[in-house]
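There's a structure below that I have some questions on.
With one protein chain removed, the remaining protein chains of the complex are shown where they sit.
Per-chain residue numbering starts at 1, and chain names A and B are given in the order in which the chains are listed.
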Amino acid sequence: MTLSFHAETFRDDYTFANSPAAIRAFPFPFDRDAYMYTVNIEQHVPGPVQSATEFPIHIDEHYVAEMRDRAITLAEDPLRCQSLPHMMTAEWDLLELLMTSMATHYPAHFTLSRDGDRWHWINRPMDVDQTFTFGDVSTLPQGPMEYVTRQCQGDFCLLDQREDNLWMDAGMVTSQADWSLDFDLGMNFMEWHAPVPLAHDLGVFERALKFLLNLQHGCPVRRLNWTMTINPRLDTSPENYHRWGIDKASVTPENVGDKVHLRVELQALWRLPRSNAIVFSIRGYLIKMDELVTQKKWARRFHRVLASLPQPIADYKGLGRFRDTTVAWLSRHDDGLPTSPGFAPD
Amino acid sequence: MSGGVQFPVRVAEIEAVSPAVKRLRLERHDGPSLPPYSAGSHTVLTLEARTLEGGTRRIRNAYSLLGTTLGGGPAYEIAVLRSPQSRGGSVFIHDQLAIGATLSMSAPVNLFPLHRTARRHVLVAGGIGITPIAAMARELAAAGQPFELHYAMRDEASGAFAAELAALYGPAMRLYVSQRQERIAVRDILAHQPVGTHLYVCGPERMIDGILGDARIAGWPDSALHAERFLAPEGGEPFAVKLARSGIATLVGEHQTLLEAIEAAGVDAPYLCRGGACGQCETPIVSADGTLLHADHFLTDDQKACGKTIMTCVSRLRGRELVLDL
Partner (left out) sequence: MKPSTIKSRPLYGTLAPVPQATQHIAIVEGEGALALADAFAGHEALRRTIILFSPIAHRADHDQTAVLTSLSCEALHLASNVQELLGTLVTILSTATMGTRLYVSGSEDFIGRVTSEALRQGIEMDAIQTEHRGAPTRRVQCVHCKGFIDGVSASPALCPHCGLHLLVRDHYSRRLGAFMGVSIDAESPGDLPPPEAFGA
């Protein structure tokens, strides 16, 4: 598949927008008219053609602009990419997974040739041509995780498995929903999930962890998570919250359609072969309300989900200042008709 | 498939590395190469063994993968001890399996991984327990990580790979031959290990319990202690099993595991280790007419006592009939 990449921004003048095809491919996360935390894990098997899950690693029209935004964020704050010393093998595993998948599914844009340990990587959209020795850090300009994730959409966490737990011991996180890699680095599954309300008591994390500890190589899984962001901003980090928090106060009935975005994370997990680590990819998708309501079913459903969202979840996601305004705006797009089951638009 | 990805393989080499241990080289024959794996990983082999009556019986056994094929590629290697009291898998491999035979092998799973934040590793193997332990030594040596290896065996002839390991690791490796009255001086070994050391033991159940017990007496914290507690599932008295949801009734034979009987009845039941360690095969019990014989290391004593679930890979019933929610 040949993509044409947008020249667009995720800060300052915010020129990000979705094409009609990207709207149709948007991974809308609600298959019913209400939302609650569940262990919503499924096999990461290929989805429909031109959907977000068609390939294991999804590259789309926003690729080049997102990678440029990541580079800006990293230049301002290098701690967004960190790796504890014992994670080097997992870093190489990740590099192999991403390069192999990108080259296999987007051959027009990426090429990987391997001759034993001698690897040759070509990334045409980013104008990269790199020969290196797999396993030899000195042959790459950065560590393997940083190198490959500067060239792959989505945030990534590498999780070491020990003591029947998973430990967030490495990651590249520049477009997060208000959590800090620097703070969470070295935490285990229960610790980094500590701030999440309700789910601990529902047993969600206990069951999810038990499942993930037995995740097998070759059998990746995925789940969807979501939040809302004002302006198409990728860097909604706690580090910069004093800069972007104020945007939440800028929502008015007039600008909801343009300013308020649904932000969906397609999260996938793979067992890595050499390190026995797990990689957790957080591939984010943004869609403004004006774009969302082009799909009638999504408009109706999102209105109902947002209106009935349990208060602790709304508070945790930080929707307080603009939830009511957005619900009122969405109500104009909800005619009260029933919605069909499933995620897909009608 | 419940066991995850399966690779079709052909037996490419069989070598007797000691009178009772054979090394098998299993080559993938459908094209792509096999993925790399981490030391301590095992694979599950599916064997079609001939029965005395002339039929075939499907046996699935877990075997540790050797360090020689850590990088993946055309083949994986395992070592199999001939244990006559087992349910026949190892005897079949020793007496019937020939070069060229084809079988199915599961993707590697690691339930005995190296603790990657450790600063030093003490590896202890008894007998055939050397297979995951030697793979660990190889991985650590390649990564330049400090370790020492202690290998106990009954007599010199039974110590598979001993010469090879001694040549590779020299002073980092020590052999103990019980026939020569040599015993692992566990307490001395444990007494001088610097903070940040982790201990790994694989061998007979008694040896594991003894060494881990000594480590606790020496003040080691539990998080630094690791053991491969793989059980070779044992047979037992036959009993009936009914699967409530699928409405299937069948019999668990004396040389069969409950899991194997369920699979033979055509049900794709979950599993990973087939050794009572991983928890994957945990199945809810509807009713049990008899006594549950829990043999796993996964359920707590309380859970075993309350009898709500059973690990089908190693546990069974002494009695008439077990009804499962499956």
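Criterion: contacts are C-beta pairs under 8 Å (C-beta built on N, C-alpha and C of every residue); 3 or more make two chains touch, one makes a residue touch a chain.
Values in this document were obtained by computation on a predicted structure and should not be read as measured data.
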Full-complex contact with the absent chain, from A:185, A:234 or A:327: A:185
Contact partner of the left-out chain, one of A:68, A:114 or A:200: A:200
Contact with the hidden chain (one of B:99, B:142 or B:191): B:191
Options A:68, A:114 or A:321, residue touching the unrepresented chain: A:321
Option touching the unshown chain, where A:109, A:248 or A:304 are the choices: A:248
Interface residues of subunit A (partner: the chain not displayed): 79, 180, 182-187, 190-195, 200, 238-246, 248-249, 321
Residues of subunit B in contact with the chain not shown: 119, 190-197, 216-224
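Simple rule for what comes next: only the chains that are shown with their structure count from here on.
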Averaged-CA centre spacing for the pair subunit B and subunit A, given as whole angstrom: 38
Contacting residues of subunit B [partner subunit A, same complex]: 4-5, 35-38, 41, 70, 72, 107-110, 113, 115-117, 143, 223, 272, 278-280
Subunit A - residues contacting subunit B, complex: 84, 86-87, 89, 160-163, 210, 214, 216-219, 273-276
